[in-house]
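My questions all concern the structure below.
For this view, one protein chain was removed and the others were kept in their places.
Presenting subunit A:
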Amino acid sequence: MSNRDETFAKVAEAIEPFNKKGIDLTEATTFAGDLEWDSLTVMDFVAAVEDEFDIIITMNMQAEIETVGQLVDAVEKLRA
């Protein structure tokens, strides 16, 4: 697996506890639309991802991230 695939797998794993509707995850899956997350779920999830990768995803960045693929890209960039 490439680094990006690995990151995608880890992000997908982090999504699972919050994936109440059992949506199949792709790069294009959206958090608000497909997963139907409210702001509180987003908070818990972001905290989990931050701790998993030892990074900070500021609320400013979160506002720009709509899809799983965008989150994976952001995580990759923050870890670099």
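In this text, a contact is a pair of C-beta atoms (placed from the backbone, for glycine too) under 8 Å apart; a residue touches a chain by one contact, two chains touch by 3 or more; residues count from 1.
The rule is simple: contacts and distances are computed from a predicted model.
Going by its UniProt record, the hidden chain of the complex is named "Serine palmitoyltransferase" among "histidine kinase", "ABC transporter substrate-binding protein", "Serine palmitoyltransferase" or "Heme exporter protein C". Considering the full assembly, A:Met43 is the residue among A:Ala9, A:Ala28 or A:Met43 that touches the omitted chain. By the touch rule set out above, subunit A reaches the unshown chain at residues 38-40, 43-44, 46-47, 50-51, 54-56, 58-60.
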